[in-house]
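Complex shown without one protein chain; remaining protein chains in place.
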Amino acid sequence: MEVNDNFIYTKEHEWASIEDNIVTVGISDYAQESLGDITFVELPAKDDEIDQFGDLASVESVKAASDIFSPMSGKIVEVNNDLEVEPGLINKSPYENGWIAKIEISDPEEASNLMTADEYRKFLESEG
Amino acid sequence: MELIFEKSVDGLRGYLNPNSDVGDAKVPSKYTRKEAAKLPELSELDVIRHFSRLSKRNFGVDTHFYPLGSCTMKYNPKFTEKIAAMPEFADMHPLLPQLKQGEKLVQGSLEVLFEMEQLLCEITGMDAFTMQPLAGAHGELTGVMMIAAYHKVKGNKKKYIIVPDASHGTNPATAAIAGYEMICVPSDKNGVIDLEKLKEVVTDEVAGLMLTSPNTHGVFNSDIEKIADMIHAVDGLMYYDGANLNATLGRCRPADVGFDIVHINIHKTFSTPHGGGGPGAGPVGVNKKLIPYLPISRVIKDDKGFYSLDYDYPESIGYIASFYGNFSILLRAYAYILLLGKEGLKEVSNMAVLNANYIKEQLKEYYDLAYDRHCMHECVFSASKQAGRGVHAIDIAKFLIDQGMHPPTVYFPLTVKEAIMIEPTETESKSTIDWFIEKMKEADVLSKKSPEDFKDFPKTTPVSRPNEVKAAMDINTSYFI
Partner (left out) sequence: MIPYIANTKKDVEEMLKCIGVESVDDLFKDIGPKHSPKSFNLPSGKSEFEVVKKLQAIACKNTSSLINFVGGGYYDHYVPAALSTVMSRSEFYTAYTPYQPECSQGFLQALYEFQSSICTLTNMDIANASLYDGGTALYEAAMMAIRVTKRNKIIMDGGVSPIYRKILKTYTSNLNFEFEETPVTHGHSDRDKISELLDKDTAAIILQNPNFFGAIDDHSDIIEQAHSKGILVIESVYPISLGVLKTPGEMGADIVVGDGQSLGLPLNLGGPYFGFMATKKKYVRKMPGRIVGETTDKQGRRCFVNTLQAREQHIRREKATSNICTNAALCALQGLVFMSLLGKQGFKELAELNYKKGEFARQTLEKIKGVEVKRSSPTFNEFTVCLSKDACYVVEQMINKGFAAGFPLGRYYKGMEHYMIIAVTEKRTKEEILNYAKALKEVLKDKS
């Protein structure tokens, strides 16, 4: 299970990548693997305001459905429309082409509520 | 096999309408459809043959052992079909009893509904029933709406319904659509709701707790009255999901152990055909404190023995279905209960539980038991050991199809990894069950010997494993799209 060292993570297996005041959000390799083949992604609307750990999107596979929570608060500035056509991008490339949304960060301090890559690795181990 | 639309031949028909004996009249063209619906055109024989052939591509209880855990796929006695077909019952229009003096016309049907209510009250210990809910989940919704009505009248501020993690998905879904938030409580090491964890979440804001008993791990909770006391202490209500009532007929009645509301899945315990997923019936019983909130109408009987509909319940939650319930399903169940009687119903649970324990005992060396204790009417295994060899619960299910049976439930309850949930019911013979046990053992042996074989099962069915990802991606749900 790959954990991208450059990102930070939530307990619900979302990753966040912060560049300036924009955070890009997706789900971890572990999350995509437990879901199986993803068949549908419900994307948020651009310009929506969102709270940290609030509902951001949802993904569906044949046998499961999962809500995606936002790692940080802010305004959605871009969504990955490619996922509408090819939801499997999340399976193929969870940390790159499978990103879900970009959010303009309203409170950079919130990043401290997330796990580092190392912490996330340990978290995964403890989850078994 | 071809679709019925692909067999269509222009101009054919399978039924002739009566000739018109009245004058011609045409719907004004501004209100008519442009072209006729493209229904298939076939002779009567071709229609019959199409569906007869389709039926051959389907397993039912009459043709195959069907130990689908949580679903109680018992044999459906045929005499109840005969009764349900009696035209004196089948031809009754539902609005007849709502006409003035119309109740006179349907005394027989109303008697069935009334008497069925009395029987269900005695079976569950409840004080009154509504026959209206059209399926188990519909009963749940009716029950939770009554919980809400109760709290509203009492001025209670309630927000939560508690549901154990092993519950059927219908419980949390029902709580949510009825306007409650759900609190999920995990199971303890014995497979029953964790009392300590439960204590932590029981607050004044708890409207009620929904519990299946025995639960979906096949375990009867011996602490049930302690739980009821905790919930009642905050004026919460105890809801009994009757999906597993088949295990405890005559052994334990929900009302006697502290439940306030119960729904019964008539098509499970009382043996009406499951019909490929319905219709069912989900009557809901309540104790005295909830009677005012029962849906209307209710069937009553006066001292002269006359049955009528009563709508005069000002605190009722109102109409939950168009009429009085799935009448012909209730009728079948009524006949079934009359035939079995008191001793017969007890025997049902005795044999259902015996059969399940026998399977549990015979297979526990081969499959990991979720909970190693006596079970009730169903037993839950985990195929984790087999999964370690690359053979998952679903693969074992597909192997069993090839052996000529419908497989047990897999991947439910969600609390057990690689769950295989087996409910043989009381109607299966020991020799059938022995055969099933042998097949389960064979599956285990094969999982060691050649796990790769499993990927190709089933091989004996008209189609092999469907591509479900494709079905969900390239959505095709109609011939005409």
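The first chain written gets the first letter, and so on, giving A and B; residue counts start at 1 in each chain.
One rule holds for everything that comes next: a contact is a pair of C-beta atoms (placed from the backbone, for glycine too) under 8 Å apart; a residue touches a chain by one contact, two chains touch by 3 or more.
Model, not experiment: these values are computed from the prediction.
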- Message: One chain isn't shown here. Among B:Ile177, B:Ala233 or B:Val445, which residue touches it?
- Response: B:Ile177
- Among the options B:Glu117, B:Glu140, B:Asp395 or B:Glu418, the absent chain makes contact with B:Glu140
- chain A residues touching the omitted chain (full complex): 39-40, 42, 60-65, 67
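In the analysis below, only the chains that are shown with their structure count from here on.
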- Whole-angstrom distance, CA centroid of chain A to CA centroid of chain B, is 38
- chain B-facing residues of chain A, complex: 37, 39-40, 60, 62-63, 87
- Residues of chain B touching chain A in the complex: 411, 468-469, 471-473
